[in-house]
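Of the protein chains in this complex, one is absent; all others appear in place.
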């Protein structure tokens, strides 16, 4: 999967929801980060790739492949990292 | 109201419900008790008037005119005294 | 509208009767007729009541709930024969917040069971019947057979 990427880096899909999608102006963005990488590295990469993303919190609530994740959790190539605004269902 | 009764006595209607009506064989009975009388006196009068009523507890849950009553509560002529088996609604 | 009724209970209609755009939290309780009790197979069930007192006590319970919490509450209880699986009692409490809706709903069902003069008579698969009596050993007191009971009165 990582063959079409530079050696030692990995590509992940970032999903944005609700207010985060609104302020960044997109619901989805792909980022490339040096391997090994954590969820926090993906957030940092998004913030440097997309100027509008700098308005997001530095440590938003995140999910990795649809499960809640901590900033220090490792990411794998092809992962889906979601940035979740404070929940308000119900 | 007490004019058709002996001086110094009063007549009240006793209501029986559920198992009490079943074991006594009637849902309603009139008793005459010497005045002044209490709810407990009415129960005692019922038990002596109606042999089948002796199977009832000596101090059943009672209501006077559709409000819960204590054994020592006074009764007035024309009152409706209800004997209530342990409640099992819901 | 009386609290006691021989008609099937309508949860949606009761929800609608207390719902309101200012009260976004509705807590409900539905008590249905179970097919087992104390290890016996129940085939039929009927409720009787001291009607005027039961109506008054239900009204008091709702007044107490609505005085204690900022809620509106609906309460209805079946009378007469109720089929297995049907609702025997329904409580719906509507408030602006979950805490008060749940607290009021729970209060009303507990108070209804404890204070409203209603009696339950069960019939079992073997044809016998019993009065439900929480104070009796096993929670039941055998009833006379309905035919025998009718013959006496």
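Here the chain labels run A, B and C in written order, and each chain numbers its own residues starting at 1.
The criterion applied here is as follows: a residue touches a chain if its C-beta (ideal position, glycine included) is under 8 Å from a C-beta of that chain, and two chains touch if they have at least 3 such contacts.
Keep in mind that what you see is a predicted model, and the values were worked out from it rather than measured.
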| query | What are the shown chains that the left-out chain touches? | reply | A, C
| note | Out of C:4, C:79, C:109 or C:132, the sole contact with the unshown chain comes from C:109
| If the hidden chain were put back, which of A:15, A:39, A:56 or A:75 would touch it? | A:15
| remark: For chain A, residues touching the missing partner are 15, 17-19, 22-23, 25-27, 63, 66-67, 82, 84-90
| field | chain C residues that touch the omitted chain in the full complex | value | 11-12, 15, 19, 21-36, 84-85, 96, 98, 101-102, 105-106, 109-110
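In this section, only the chains that are shown with their structure count from here on.
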| Cα centroid separation between chain A and chain B, in whole Å? | 78
| message | Quick check: what residues of chain B touch more than one other chain, meaning two or more? | response | none
